[in-house]
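Structure below; questions to follow.
Left out: one protein chain. Kept in place: all the others.
So that you can tell them apart, the chains are marked A, B and C in the order they are listed, and the count of residues begins at 1 in each.
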Amino acid sequence: MKESLLDIVCCPLDKEELDLEVDEREDGEVLAGTLTCTECGETYPIEDGIPNLLPPDMREESPA
Amino acid sequence: MKESLLDIVCCPLDKEELDLEVDEREDGEVLAGTLTCTECGETYPIEDGIPNLLPPDMREESPA
Amino acid sequence: MSVREEFDAWAAEGRDRGMEDRHWHTAKHVLSRMPVEAGDVVLDLGCGSGYAGRALREAAGAGRAYGLDGSPEMTRNARSYTDDESVGYVVGDFGSLPFDENSIDHIFSMEAFYYAAEPHETLREIRRVLRPGGTFYCAVNYYEENVHSHEWQEFIEVEMTRWSAREYREAFREAGLHVAEQDNIPDNETEIPPASEFPTEDWETREDMVERYREYGTLLTVGIEP
Partner (left out) sequence: MSVREEFDAWAAEGRDRGMEDRHWHTAKHVLSRMPVEAGDVVLDLGCGSGYAGRALREAAGAGRAYGLDGSPEMTRNARSYTDDESVGYVVGDFGSLPFDENSIDHIFSMEAFYYAAEPHETLREIRRVLRPGGTFYCAVNYYEENVHSHEWQEFIEVEMTRWSAREYREAFREAGLHVAEQDNIPDNETEIPPASEFPTEDWETREDMVERYREYGTLLTVGIEP
């Protein structure tokens, strides 16, 4: 994902802002990292460049 | 014209209500008559069942 | 020459039915897209022979359909083509619509809008008479991208507005309408002769004629009252 997505993306649960923590970057894209809701603290993983913003109860964690 | 048109028709100039004066009726239609603006007094002829609601300066009177 | 003189003459020559036949090729598709519900009040601006009001009554169940035209002869002809009690015609001008605020559910206009002396004023009038959520389906064959239409002005005394698709969108928005859709609707019915018959009286090449009808067709811009 590009960081410009942060302009319009929000927590799917409470629609509040998300903070970005980057683990891996490539060509101006965030390949891996975490989005954390500034309000409820819920975290959303970014994997292979794609943020997973499913409500946590619909998410299945991939095996570590 | 049907009288139900009066629900939504108005004076083209000041958009105020029109009063209907009927000269000739047929099958529930007004064939001839006059629509008069309740505000500015401008009159609009109904001829052959069709009201002429052109602004008066765009209207050409048919010969009497 | 006034709208009245020009189009009264057309009506007297029977050109109203000729236009109906030709315009129907694309107008029927435009009409079928309109979100008209049973009982709605619809208005056809520059109604000519009045086919659109009749169609919206029959196919969409409009409660009342009114056709407005600046030519008394056009409305007289239109009135003679139907005995539907819920279809009515009025003589009026695009610049001064004789309808109350919020009184109309949906407005249709085919090949007529660009004759308005003041198109921006007409859009403001359209906004005034449409209820919130009401649509204006504005269809034209005369517009900037359709280069084959440019010469039409030479044959018509009334001055015509030649906007591009973008200018239509901009003017609608400037008047405060939301633009819901814009599309080119091909005319797939006008017969196009085999290449060997070109040039014809009207067309230099078959490509031109194909482009005019099958590609450019009718420009539809749909505005909606917020």
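Heads up, the rule we're going with is that contacts are C-beta pairs under 8 Å (C-beta built on N, C-alpha and C of every residue); 3 or more make two chains touch, one makes a residue touch a chain.
These numbers were taken from a predicted model, which means no experiment stands behind them.
**Q** For the chain that is not shown, enumerate the shown chains it touches in the whole assembly.
**A** A, C
**Q** For the chain not shown, which residue from C:117, C:156 or C:180 touches it across the whole complex?
**A** Here the residue in touch with the unshown chain is C:180.
**Q** Footprint of the hidden chain on subunit A, which residues?
**A** Missing-chain contacts on subunit A: residues 1-2, 4-5, 7-13, 15, 28, 47-55, 58, 60.
**Q** Spell out the interface residues on subunit C facing the chain that's missing from view.
**A** Its contact residues with the unshown chain are 32-35, 37, 132-133, 135, 169, 173, 178-183, 222, 224, 226.
In the analysis below, only the chains that are shown with their structure count from here on.
**Q** Return the distance between the CA-based centres of subunit B and subunit C, expressed in whole Å.
**A** Centres of subunit B and subunit C (C-alpha means) sit 25 Å apart.
**Q** Roughly how far is subunit A from subunit B, centre to centre by C-alpha average, rounded to an integer in Å?
**A** The separation of the two C-alpha centroids amounts to 66 Å.
**Q** Would you kindly tell me how far, in whole Å, the mean C-alpha position of subunit C lies from that of subunit A?
**A** Subunit A and subunit C have C-alpha centres separated by 50 Å.
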